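Removed: one protein chain of the complex. Kept in place: all other protein chains.
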Amino acid sequence: MLNSLFWTFWLWVIALPFAGPIKSIYIASVFFILSFLRFIKFPATISSFKDNWDEFLSKANEKIPYGYLIVRILFILSIIIIPMFLDRRANNILVDCGIYALLALGLNIAVGFAGLLVLGYIAFYAIGAYSYALLSVHFHIPFFVCVPISAGMAIIFGILLGLPVLRLRGDYLAIVTLGFGEITRIVLNNWDGVTNGPNGILGIARPSIGSFVFHSPKNYYYLILVFLFIAVFIFNRLNNSRLGRAWVAIKEDERAAKAMGINCMSLKLLAFAISAAFAGVAGAFFGAKATHVSPESFTFFESALVLCMVVLGGMGSIPGAILGASCLIIIPEIFRDYFGNSRMLLFGIVMIAMMRFKPEGLLPYKRRNL
Amino acid sequence: MLAQQIINGLTVGSVYALIALGYTMVYGILQLINFAHGEIYMLGAYLAIIFVVSLKFSLPIAGLLPLVFLFAMFFTGCYGFTIEKFAYKPLRNAPRLSALITAVGVSIFLQNYVMLTQGAKDKVFSHLISEQINAYFSNFFSKFIPSDGSRLYICGAQIYSLQLVIIITSIILMVLLNLFVTHTKIGKAMRATAQDLKMAHLVGIKVDTVISTTFIIGSILGAAAGVMVAMYYGRVWYYIGYLAGVKAFTAAVLGGIGNIYGAMFGGLILGLTESLAAGLIPGASEWKDVFAFIILILILIFRPQGIFGERIGEKF
Partner (left out) sequence: MKILETKQVSKHFGGIKAIEKLDISINKGEIAGLIGPNGAGKTTFFNCISGVYPLTHGKILYKDKLISNLRADEIATLGLARTFQGIRLFTSLTVLENVMVGRYSRTKCGLWGALIKPKWAREEEDSVKEKAGAYLEFVGLKDYRNELAKNLPYGCQRKLEIARAIASEPELLLLDEPAAGMNPSEVKELICLIKKIRDTGVTVLIIEHHMRMIMEICEKIIALNYGVKISEGTPLEVSNDQKVIEAYLGRENA
């Protein structure tokens, strides 16, 4: 008590020059309240909720034949049906959630599986988006042909960047990818001849199948849903394979992994490349949805946002990534008037607090029983 | 032209060097990239402007400047200490990835904290003060160097007196730091802890105190850099810490991270390369920021241990 009073006062003092005496009181008192939160087992309730849910599911599975299957089908049906009752704006938000969930899943392959901290992840998203934009505007290549090309471009850049850096210690990767993110943005901004500078590229074609053109948010929602299903499928398959185990081994202890005959360098490169490919696909989708791309969509803010989603949901966890994306997109949207510009501040706090109190995330990945 | 670019490069370079010292000292002891360090530099710059603006000309320059430095250094030191205490200390035994993510979180937090409290726009010094400070130093330097009242002339280069102040102050601070780590008890403890944290602990060094001190000193040096940059440009923005941080980190890696002298040297080299490349290659000034990253990637490919070599290899 005395301790937290002291630190509250301390924070008030150091916040003084920036916030002035009154605002500093707010800041310090937020800390004061937070310092009491640790007496409440708040984060624990969430995970116990998840445990109970799992338990409920497995019990249901015993009692009702095909219980798991039924719950799954109900879940899938609900995410298919719900958007039909929502308006344009809500559906738009859901599409954003989908894009970010795709990004969070992709980043999870690097960060959650192989333990590679990528801080400029959005660069691959930008590469994917600009690849599609340029191909669409100059050569009129349809969206579904461009998706694999966008993924391929992201992979190529991923490999070019990964080759020199991945053999070094992990921290270097973090800073080099941070730099890479910034370089990409500067190049997009300054290479007027190709990227049209800060104005970006306009008039990107919408995706179409036959004569059907995707135009409303609802259309895009179902399209991103398909992408997400594929992503979840890939993620799952990788996670439960020989590769998935090897990645975790590398993340946990590189030296021991090598002694098991795991070629750390090439596997890390693989994880990095797959991760980049996810971002490339998400980027192409983003370009197709917005119909224009410009450098300002690809700032460090976005990279940090995606990382925050991964951290919040739980590294290596599919429901975690989706929950993280939904939370960080939907909640600020609902409280838009209250949060205003303080969104990023909260993301920073979330990252610090999660690492300190619940590093495994809200929906941690549990190893399966084999 | 060349002399001009060299002086410009040395100015930027000494700023990078001062920031790089903070990265390198923390890395040497905790093997942690303190991403938030660039933000500390930004805090220092803001504090300088906040202090000067709130005083409103009530002091002569000669009395004002030391106070600005003290004010900014004191508060950034506090910030460095607090960040270590709340964000990093609880994670000392956690996986490295967690600490890195926390560092990114702290960096985002500080950036937006300043943006929210000080506004998203540039914060500007009054022109008058900038000019006064420049004139004050011009007056001082004109005893040794030819000047026209506002600028100095060395080998055909026009130099603002503040550039010289930045270079000289940086050198003084680096010499002081060197004396500190080689001659004081806590400085020696710092070096011992950088060699082997566990062993230092076993021989009775108060590791927590050493780490706190490291953060405080790193922050103070970063603040000094921030103050000088704020005076030189007369304006700050909450985003300046990000780029400066990455570049200073590049400087630290260039010199060999964990090595104090490497950081000083790496900062100067980086600054010189940047300004020479931007000044001498036509049309390159827009791409100035890209050079630092390209240099970083090139070092990591060809000489990841840096010019002077890492003091600490990977511990097994």
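Observations on the structure shown:
Which chain is which? They are A and B, in the order written, and residues in each are numbered from 1.
In this section, a residue touches a chain if its C-beta (ideal position, glycine included) is under 8 Å from a C-beta of that chain, and two chains touch if they have at least 3 such contacts.
Source: prediction; values computed, not measured.
Within the full complex, the chain left out of the display contacts the shown chains A. The chain that is not drawn here is touched, among residues A:K23, A:R206 or A:R245, by A:R245.
Set against the missing chain, the residues A:L69, A:L163, A:V226 or A:A256 yield one that touches it, A:A256.
Annotation for chain A: contacts to the undisplayed chain at residues 234, 237-238, 241-246, 248-249, 252-253, 255-264, 270, 274, 367-370.
The rule is short, and it goes like this: only the chains that are shown with their structure count from here on.
Note: centroid distance chain A to chain B, computed from Cα atoms, is 32 Å.
Residues of chain B that touch chain A in their complex: 31-33, 46-47, 50-51, 71, 75, 78-79, 82, 86-87, 90-91, 94-102, 104-118, 120, 242-243, 246, 249-250, 253, 286-287, 289-290, 292-294, 296-297, 300-301, 304, 314, 316. Residues 10-11, 13-15, 17-20, 23, 111, 115, 117, 119, 161, 164-165, 168-172, 174-176, 178-180, 182-183, 186-187, 190, 255, 300, 304, 307-308, 311, 341-342, 344-345, 347-352, 355-356, 359 of chain A are the ones that touch chain B when the two sit in their complex.
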